[in-house]
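Here we show just some of the chains, and they stay where they sit in the whole.
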Amino acid sequence: MQMTDTVRKILANYEGENPGVKGNLARMLMTGKLAGTGKMIILPVDQGFEHGPARSFAKNPLGYDPHYHYQLAIDAGLNAYAAPLGMIEAGADSFAGQIPTILKCNSANSLMSDTAGKNQAVTATVQDALRLGCAAIGFTIYPGSDMALDMFEEISQMRAEAASVGIPTVIWSYPRGEAITKDGETAIDIAAYAAQIAALLGAHVIKIKLSTDHLENKDAKKVYQDQGIDISTQAKRVEHCMQAAFGGRRIVVFSGGAAKGSDAVYEDARAIRDGGGNGSIIGRNSFQRSREDALAMLGKLVDIYLGKD
Amino acid sequence: MQMTDTVRKILANYEGENPGVKGNLARMLMTGKLAGTGKMIILPVDQGFEHGPARSFAKNPLGYDPHYHYQLAIDAGLNAYAAPLGMIEAGADSFAGQIPTILKCNSANSLMSDTAGKNQAVTATVQDALRLGCAAIGFTIYPGSDMALDMFEEISQMRAEAASVGIPTVIWSYPRGEAITKDGETAIDIAAYAAQIAALLGAHVIKIKLSTDHLENKDAKKVYQDQGIDISTQAKRVEHCMQAAFGGRRIVVFSGGAAKGSDAVYEDARAIRDGGGNGSIIGRNSFQRSREDALAMLGKLVDIYLGKD
Amino acid sequence: MQMTDTVRKILANYEGENPGVKGNLARMLMTGKLAGTGKMIILPVDQGFEHGPARSFAKNPLGYDPHYHYQLAIDAGLNAYAAPLGMIEAGADSFAGQIPTILKCNSANSLMSDTAGKNQAVTATVQDALRLGCAAIGFTIYPGSDMALDMFEEISQMRAEAASVGIPTVIWSYPRGEAITKDGETAIDIAAYAAQIAALLGAHVIKIKLSTDHLENKDAKKVYQDQGIDISTQAKRVEHCMQAAFGGRRIVVFSGGAAKGSDAVYEDARAIRDGGGNGSIIGRNSFQRSREDALAMLGKLVDIYLGKD
Amino acid sequence: MQMTDTVRKILANYEGENPGVKGNLARMLMTGKLAGTGKMIILPVDQGFEHGPARSFAKNPLGYDPHYHYQLAIDAGLNAYAAPLGMIEAGADSFAGQIPTILKCNSANSLMSDTAGKNQAVTATVQDALRLGCAAIGFTIYPGSDMALDMFEEISQMRAEAASVGIPTVIWSYPRGEAITKDGETAIDIAAYAAQIAALLGAHVIKIKLSTDHLENKDAKKVYQDQGIDISTQAKRVEHCMQAAFGGRRIVVFSGGAAKGSDAVYEDARAIRDGGGNGSIIGRNSFQRSREDALAMLGKLVDIYLGKD
């Protein structure tokens, strides 16, 4: 398939970036059923690290096998598959060249005490990404955590190293920690702020959560109200987050969180589409369904992003 | 002895790994009385570091001499012998080429206060492993400790270095620390999680403890109950831990903890075998018995893994 | 397009190689009109360096512009485009992600005196290949030159560095120099030897010239005659060269040399196909024709490799 | 002064290059009386190294003082001033920020015997260029010399290093040596080849000599005649050299050689302009005149490039 104008325009936003980075962005944008549309669906499977194996895979035990996820991403025609080192390695040879992979380079786990602080361990390197043929690295930051500055510094260094060898960076920007309430984690002002921070750190692709119309920060709240920023619908909130990602000059994909009913997933996707977002990153809602159901749901998501549904 | 299909299949799971790493895995799998079966018994002697010499060796004072353990592992027909730097060095020349060794690269000790946090000191390097002709490096992590992220980062880096020069990594994944109760340390949900984390960090061989049917984490407990995961027997729990090790794509060996009666040891081994585990890593239960009793017990363990008992 | 069994089998021959290298080989094998067939047509444009600009591009002056060649390779549905640093850089951003590129890392020129020896200058690095998003590096060796050992050492080092970061190596193996007569440069025994040397140096893709039935080396001549090796047709000679490339375990593409009539080009391609070669690397015969003629000729070559002609 | 479309288009040809390199190219293109026109006049003063001080500066002894040349370039409204390390250092502080400088990083001298081979010494580094605030580095190659491959390798490495820190490279491409006759040094086929080689090596700015209608290479001669390439006038020859510089995608400046009458200098400039060249690099013809004459002559050259003369 030849490069489309849509993708060409997206790539042009990454100006000054070397052709290696652009080539890998193109690889993800030109793969799967959404190839060429500028839209993306990414399958992330790092929940085994974050929540443990049973909470992640017991509902659909095929998911214990790393090959299952590679194959699901390929068969569903997704743009990329993201996972930590061990998961990527376990199928990297069998699936070499079949689906762009994103090496998740840091990971959290649920076995940390409250006193440990909100942070993640760096568990993979740019060299790993090269050797494994990955199309990008992924890295989580926790704006709001007391460890946030350390995390920003880690990804800043890793991003620079990756870009110098032609590998783009996906930042999972997840507000969390001492400075943020539970409601604040999905507040629209915080979500937009998270997108902005990721963009400022040099993220090539930004992953944030869909947000609520809650406004966490008092000073921000005043601005939203004074300026009459419309945050009444999910689509409007997505649109606002795209503004925060350099007026749409950066690719932003949205996650929907814990497993839920398909209708809710579709509704999310329509809001992302209507708000001008680039797509979904959808883990538990994919692999905690049966393979059949997951393929059906992902197929419908593709249709939604293609504007057919 | 020629490579067996069983070992060939195990090696194939380490796809994308270089032939050096596979060759060393093969070395361990093709050594001793269990050669070729895909089963392993490993003798680990790091208790001198962990508990001090008298607690470790006074019951069988021959064990103060590092040569004793090399010879025991060889005479019992084990697959490998694991120990910290000093122990390995003290016999490395005499026993060169006679038994695969695993260089335990970090170690804890019992002289730390509670406030020091659960952690280990890195006391050996990949370069040591090469110079000493080791077949693997070993590294302990403490999921649940407030120091866990640091430990994950240390082993991630060391593993990458080791694999690049053809040396596989054995991770001792021992939940412990601020986030875990005493019962939780051997809870099945935590044991499976520990196996998963080790696999995600890129462990080639995973060492975990046998577990109880206790469920530590509330969210996990709900999943185990809702999904009706059978954790009623040790064999079922081993089976579940193998699932957590990438659906059995990674070698997992189990430890039985403190010295106990032989019958209990045999029962453990039968459960490991019946649950599809790869074998035992058995320290105090070996060297705290007389050499004669230890050889008898290890001989019987071999028979159990061979399905003769 | 999903990976085909044919390509899967080819990749399996690169055993022990990391997934990055295999992924980039897959990228070339799964691109263009021959995607998935295991056959390749590559457009190389290093003649400006070798013969100067007018001798290379005057017949079709559009070829002075580096963009012309990128676009030709894309429009003709070729597998890859190979060129020196300056040519690749001049279009790397415009065509990022649109066609796999091979960075030719050393180059000869026609301005060297006879006393200078047959050699090439290294004019690009693995780091350049990463930054420019190239799918492979290319390197010429001159077996038969008094400088050959130096060239072998240069590419050995560069290949090792490239493979460690997931980049495969294409070796142009062109016998030339003090030890070889003019006829010998295309003699079948020398061509097969050239393929063998490239394979032994670790080439992932080998480029040699089509050969004649001349036998250059006396000792070799005796063997060919005694063993009754059939070298009477071009197809048989291609088949023999594939044997020399590890019994077909390495990808070999053949070049046809100076510009000639289309029928001769087609005849070459049929011989390559019938002899089990992997394809053509075809420079002057492409870009020294008008774009229209080149596209027609390349289209017919595709048909030949698809077995339709 | 705001960036012009002309300069914007030129910069766009350096695609994939980082903004640092483009910024420095812009600095030269947006300086002096030709700022914004895409035309350049550069003052190079490396003749003291090449021919010795008296042959270079005795005619106008002010030229012994490095400050003289800085001031001349500034007062004449030139785009840049190029010189070896010592010359640049001797005025770098006084004139910091007043005129873009090109650090000439290798140099020849007239004290070498014929047997020494045609080569230059590398006498400055990229680090020097950064410390001295230079806008570019300069490097001479001698295509045709038996040392040419070494020179190509040196500049390839230095260029890569320079570009990585945002510094563009000017290549003086001067055919000379064992493979070239005296007439051949300025033959049009050789001049075009010299431009091509510099472009392929990744030069951002190419400096070649104006050429004659002599054709040195027999194979090339045939092509020029067969294809009817018009090389009858200097303007046509400049045009052909621009073709050889990637169809005009690279900046090319031309030198006029030894000091001569002003009319000849103007004639050269008109030919460069009419043939689409980017300008003049003019040393002895500047500083071997009195300051007054030089300023007058350079003023007229500016007018010529502005199309006013």
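Going in written order, the chains are labelled A, B, C and D, and every chain counts its residues from 1.
In this text, a residue touches a chain if its C-beta (ideal position, glycine included) is under 8 Å from a C-beta of that chain, and two chains touch if they have at least 3 such contacts.
As the structure is a prediction and not an experimental result, all values here were calculated from the model.
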| item | value |
| --- | --- |
| Copy count of the single sequence across the entire complex, 4 present | 5 |
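Everything below uses one rule, namely that only the chains that are shown with their structure count from here on.
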| item | value |
| --- | --- |
| Same-residue or different-residue interface between chain A and chain B, half as cut-off | different |
| Approximate Å spacing (C-alpha centroids) for the pair chain C, chain D | 36 |
| For chain A paired with chain C, centre-to-centre distance based on mean C-alpha positions, whole Å | 40 |
| Residue list for chain C, restricted to those that touch at least two other chains | 18-19, 92-93, 96, 127, 132 |
| Overall pattern in which the protein chains touch one another (line/ring/star/complete/other) | other |
| Pairs of chains in contact (touch as defined earlier), listed by label | A-B, A-C, A-D, B-C, C-D |
| Footprint of chain A on chain D - complex, ascending | 15-16, 18-19 |
| Of all residues in chain A, those that touch chain B in their complex | 48-49, 51-55, 57-59, 61, 64-66, 84-87, 89-94, 96, 107, 109-113, 115-116, 119-125, 127-128, 132 |
| Chain A residues touching chain C - in the complex, by the definition given at the top | 2-3, 7, 11, 18-27, 29-30, 74, 92-93, 96-98, 127, 130-133, 164-166 |
